[in-house]
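Heads up, one of the protein chains got dropped from this complex, but the rest are sitting where they should.
Read from first to last, the chains carry the letters A and B; within each, the first residue is number 1.
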């Protein structure tokens, strides 16, 4: 067989139902793999059991939940717990989170796209220094600056406002966004810029007619990444806001711990509810979301 | 495309062509200023505050090296550093092994894989706060599913944090590995199959080496990400039992927002910045982020 493959490897795939092809395919994707099967099954259990317990408990009456094991399905399912959560500001918190996420995405895009354009195309010390600053910025943990940021936010009179969450969240989403965008921007070939230059296009026009359309993949990754940062953000809201007004969902959930306490069904109903909006996004735009997230990993 | 840019970069810039699409560096200024204000300035301010005494009210008073002296002799810092490193390493192993296996498995293209992958992805849709809350409820010693003293024992609390972090982030890293595995040319497997290599050998001699860059990217994200276990620690263990799960960000939070010793908290924060920067420099070096860039730039 080896003497067969060496001279004409290109031929192999063409052999209809030929042995090598068949074996290769089965080998890679089809042949039963007990090890993979078992480990996948274990992980499936690990993922599903908590989710099941969460949903089941969230439908249970509190008295029953206090006595029973959460794995038992509710004997008399109820939506009361969801009602409790919805009557305790959930919608308002969700709306705040959406506002924060939208604003963070907007700021990150408006600032990072031009910056990445400069970082990739402009070759002088300023451009490369700017890029390096963001590269190093990846390493600054948000936790490390929360005290001074609190001081700044308080002095800027932004304490307890949505802006106090939006501005630093956007700043801390920037380094990774720049890395993603510069990665995509580098794939635009020199020839395309030259072609546009021959048409007499300005750098600004190139930004809008070449760079932005060509980095759509990177941009959608950045949208997803920075929206997730806003969605997940906890520390900034915890320290920089206090009242109900600018309370975002993560902080609202955290406060439910004291508020609902061992009303575990209500607590879990709040967790389920917090997952529904993004789950809806996931159902509608699974491809974009998954593709975008793969992009965070550098394709 | 890579080839294209390589050729270009080697060519000395000349005439109008070299200027094509090279925007003025000033275009990057808004991003630079914004990031400098909300990320770099606070970092510098944290360093400044670490030389002051400040309880959050009034103005910080300079105290010289007192906070740093305290930091270097504080047993809790040593313990915290150990826990932080341990948490990072154990989480890295746990998440890498599982996401690598799942990711490579999910790179296959049958229907059931798509469905299972979709289920596996669900935990990532919840915020860290929501997930911490979920497990906080499920681990409630009297009213949860796993009743008993899980969070009250050192190992239980530590493993719970590792597990909760993994439960949330493994879907994401699986996705990265899935993306990486799909880019491995099938020809390599064909050749190996023809040589009679078994699945295990194929995994170690083809899959793993081919995924080297993916492992690096995913690892950097995991390590930097393990610092964001702050909310998990705050919600699940509050650093306990005793001080056994007080990771550095939590120690900083406690010094600042429980003892109101913002000077000392800033010293811990500065330490955290230095540690994180060194760590990511090391990882950038090991992972070859820089090297990847230089190949693309054609150096």
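Keep this in mind: a contact is a pair of C-beta atoms (placed from the backbone, for glycine too) under 8 Å apart; a residue touches a chain by one contact, two chains touch by 3 or more.
Operating definition for what follows: contacts and distances are computed from a predicted model.
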Open item on the list: According to UniProt, what is the chain that's been left out of this complex called? Choose from "4-hydroxy-2-oxovalerate aldolase", "Sugar-binding protein", "Betaine--homocysteine S-methyltransferase" or "Malonate decarboxylase beta subunit".
Closed with: "Sugar-binding protein"
Open item on the list: Touching the hidden chain in the complete assembly: which of B:64, B:148, B:185 or B:209 does that?
Closed with: B:148
Task: Which of A:103, A:118 or A:152 contacts the chain that the document leaves out - done: A:152
Open item on the list: Counting contacts across the full complex, list the positions on subunit A that touch the omitted chain.
Closed with: 66-67, 123, 125, 128-129, 132-133, 150-157, 159-160, 238-239, 242-244, 255, 257-263
Task: Footprint left on subunit B by the chain that the document does not show - done: 9, 33, 36-37, 40-41, 44-45, 55-58, 139-143, 147-152, 237-238, 240-244, 254, 257-261, 293-294, 297, 299
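Criterion: only the chains that are shown with their structure count from here on.
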Task: Parts of subunit A lying in touch with subunit B, wherever the complex brings them together - done: 1-2, 5, 9, 12, 20-21, 23-24, 27-30, 33, 36, 39-40, 43-44, 46-48, 50-51, 53-54, 57, 65-66, 69-71, 107, 110-112, 114-115, 117-119, 121-124, 126-127, 130, 133-134, 136-149, 151-152, 167-168, 170-172, 174-175, 178, 186-187, 189-191, 193-194, 196-197, 203-204, 206-207, 210-211, 231-232, 234-235, 239, 249-251, 253-254, 256-257, 262, 264, 267-268, 270-271, 274-275, 278-279, 282, 286, 290, 293-294, 296-299
- [ ] Give every residue of subunit B touching subunit A within the complex, in rising order.
- [x] 1, 4-5, 8, 13, 16-17, 19-25, 27-28, 30-32, 34-43, 45-46, 48-49, 98, 101-102, 105, 108-110, 116, 118-123, 125-131, 133-138, 140, 142-145, 167, 170, 172-173, 175-176, 178-180, 183, 186-187, 189-191, 193-194, 199, 202, 213-214, 217-218, 221, 224, 227-228, 230-231, 235, 248-249, 252-253, 256-257, 262, 265-266, 269-270, 272-273, 276-277, 279-281, 296-297
